[in-house]
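Some notes on the structure that comes next.
Apart from one protein chain that is not included, each protein chain of the complex appears where it belongs.
We call the chains A and B, going by the order they appear; numbering starts again at 1 in every chain.
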Amino acid sequence: MNKAKNVVFSYSFLLPSSILTVVLGIYPIVWAMRYMFFDYKGYGEERFIGLDNFARIWTDHEYWDSVLNTFIYAGGKLALSLPLALLLAVILNRGLRGRGVIRALLFMPTIISTAVMAVVFFAIFNSYNGILNQFLMKYNLIGSPVDWLGVDHAMLSVILVAVWGALGNYMLLFLAGLQNIPQDVYESSSLDGAGRWQQFRYITIPMLGPVMQMIVMLAIINALKGYESIMVMTDGGPIGKTNVMFLYVFKLFFPTASGSAATQVQEMGYGSAVAFVTALIVGAITIVYFYGSRRMSRND
Amino acid sequence: MRYGWRWITWAFLLVVLFLTLFPIVITLLGSLKTNAELTAGATLLPLSWQFGNYKEAWSTAGFGTYSFNSLFVAAMATAGTLIVASMAAYVVNRMSFFGKKIYIGIQAFTMFVSIGAVVLRPQFELMIDLKLHNTLWGVILILISAHASAFFILLSFMSGIPRELDEAARIDGCSPASVYARIVLPLLAPGLGVAGLFAFRGAWNEYLLPFVFTLSKPELQTLTVGLANLKYGVSAAAQTHYMMAGACLSIVPILVVYVFANKSFMQMTAGSLKG
Partner (left out) sequence: MKKRWLTMTLAAVVMAGSLAACSGKKTEENGGAESGGSDSGEKTVISYWTGDRHDSEFIKEVVDEYNATNKDNIEVDLVIKGDDFDQALDMSFQTSEPPDVIRVKENTIQTFYKKGYLAPIDEFLKEEHKAAFPEMPDLNSFEGKRYSLPNYGTTMRLIYNKELFAKAGVTAPPTTLAELVDVAKKLTAAGKESGAYGFAQNFKNPGSAFGRSSRVIAEVSGFGGFGYDFKTAQYDFSHFKPIIEAFKQIKDDGSMLPGVESLDIDPLRAQFAEGKIGMYLSFSAEAGVYTSQFPAKIEWAAAPAPSIDGSFNGASGFLGGQWLALSSKTTKKEAAWKFMSYMYSESLLQQYQEKGFGISMVPSVSEVAATPQVKGIEGFLPNPYDGVWPVYPVVAVQGTKSDDAFFKYMVSGGDLDAIIKDLNERYNAALAQAVKNGEVKAEPDPNFDPKALAGKFAK
């Protein structure tokens, strides 16, 4: 009918979001990213070096190792946390006694600060007197202490911590998504004699489609970007085994944060180039996922 | 059969709850130990209960003074995020117009690259131009500007709301704005609840922005900035026991907000669709 009016209305509703995003989101990113063509150490001369930074990325083994680590980390985190979160959400969506309290308790890990988490998980995982090893040895599940934060198991440990920290988030998102499904659909299907599994398979999953697509997308992006809990737990070590892309980028920008006795040089230029390539990787994966999962967003 | 399932469900829940809560119990117990005992590990229960840690954490982190600032920033950022993101999600989902895909792309792009500290400088310079650099409004605006994930959450919940409802209202003569306010927003409650909770938590825990914006205005500091002071004290080692006490204290406000948000996504069932 009044299509032009609708378009004007749409733009006006989009305006606050667009202005904020462009001015405080995009512009600062572009501002920082322009250094990717420069040799710039955070002070002094900004020397234009064309694509040299990108050539350096190509041969930077530490970076590509961190990309691989990111995939392992993100894959592990997603494979464990998403199904578990969905399962919990489905259970806690039903008339279960005390579900409100259980939901609140499961949400609690998501509000603990990362600095405190590092101390707590060191107390649990460390191989010298960690609680986990003491427990496992007491019940003869292991013969000698396992170095959970050592070279072989550190990745597993940081994944488990990541799952612990993220489970509550995805459970809540799934729960909210389940709440969006009209109850009468379940009621009428019960009358038709559908069992729980059939309801889950033929009502819950399809009706949850768009929300599920979004939850998985956010989860993928967050898993690829996550570095803070790793930084405080293992600082990317030992010997780079838990070094992920964003931690690598962070350390290029903020080398002094590591507390090393040697003075470190801030790599603004190279860091920007690496951040850009990293963004391309995250973006490419997200886009591939988004097109691959288009079927989910159709809820019919 | 039914009983069997119930048992399995409860066993599963108890295992998950145990694993989830164990580290939190460790935090709570740790907050009541001496620093030496906590850092050395080896004990589960405190040898002597140090309730004084909480007193120290309360006063050093300035809970009394800074909680209000944190609450203010978090509440404003949450309200702003929800308004801005829900408006955008509404038109992107319901209307057709040129540039929609560009808009979605831009929102997604902001999520691909974000190491807060790297973009802080241009953001701060913009706030100087707006004369908001010594106020918490600068912090709030920047927090609101990062609303991409709230937008995507709300967008997906929007597609769960049947179009028939607002189309019917449009035919009845409602303007798009009033459809948004009267029909879409109430039905979006579960999404708003979750997105709001996440926005609140993010703002409440934000450290770098309030830290930089209050460098010259200590009275505007938020709790996270105060909490960072807990780490350092009389000697070269970190005061982990105070940090843990501070962490336990600062959980409480978010749990309160959780209880309120929880109402929006749990009580508000789709029953209203019938009416």
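The rule is short, and it goes like this: a residue touches a chain if its C-beta (ideal position, glycine included) is under 8 Å from a C-beta of that chain, and two chains touch if they have at least 3 such contacts.
Only a predicted model underlies this, so the values are computations on that prediction, with no experimental measurement involved.
Novice: Of the chains that are displayed, which are in contact with the missing one across the whole complex?
Specialist: So, spelled out: the chain left out of view touches A, B.
Novice: With the missing chain put back, one of A:12, A:190 or A:264 would touch it. Which one?
Specialist: The one listed residue touching the chain not shown is A:264.
Novice: For the chain left off this view, which of B:120, B:161, B:179 or B:245 is in contact with it?
Specialist: Of the listed residues, the one touching the omitted chain is B:120.
Novice: Thinking of the whole complex, not just what is shown, which of B:13, B:74, B:113 or B:189 touches the missing chain?
Specialist: Residue touching the absent chain, from the options given: B:189.
Novice: Where the complex has a chain not shown, which of B:21, B:79 or B:95 is the residue touching it?
Specialist: The one listed residue touching the chain not shown is B:79.
Novice: Touching the absent chain: which residues on chain B qualify?
Specialist: Looking at chain B, the ones touching the missing chain are residues 35-36, 39-42, 76, 79-80, 82-83, 117, 120-121, 124-125, 131, 133-137, 181-183, 185-186, 189, 192, 211-213, 215-216, 218, 228-229, 231-240, 264, 268, 272.
Novice: Suppose we count only contacts with the excluded chain; which residues of chain A make the list?
Specialist: Touching the missing chain: residues 39, 41-45, 47, 56, 60-62, 122, 125-130, 145, 147, 149-151, 154, 233-235, 237-240, 254, 256-265, 267.
In this section, only the chains that are shown with their structure count from here on.
Novice: Return the distance between the CA-based centres of chain A and chain B, expressed in whole Å.
Specialist: 15
Novice: Would you tell me which residues of chain B are touching chain A in their complex?
Specialist: These residues of chain B touch chain A: 9, 12-13, 16-17, 19-24, 26-27, 30, 38-42, 44, 83-85, 87-88, 90-92, 95-98, 103, 106-115, 117-123, 126, 141-142, 144-149, 151-153, 155-157, 159-161, 176-177, 180, 190-191, 193-194, 197-198, 201, 205, 227, 231, 240, 243-244, 247, 250-251, 254-255, 258-259, 262, 265-266, 268-271, 273-274.
Novice: Mind pulling up the chain A residues that touch chain B in the complex?
Specialist: 6-7, 9-11, 13-14, 16-18, 20-29, 31-33, 84, 87-88, 91, 96, 100, 102-113, 115-117, 119-124, 126, 128-131, 164, 167-169, 172-173, 175-177, 179-184, 207, 210-211, 213-215, 217-218, 221, 225, 246, 249-250, 253-254, 271, 275-276, 278-280, 282-283, 286, 297, 299
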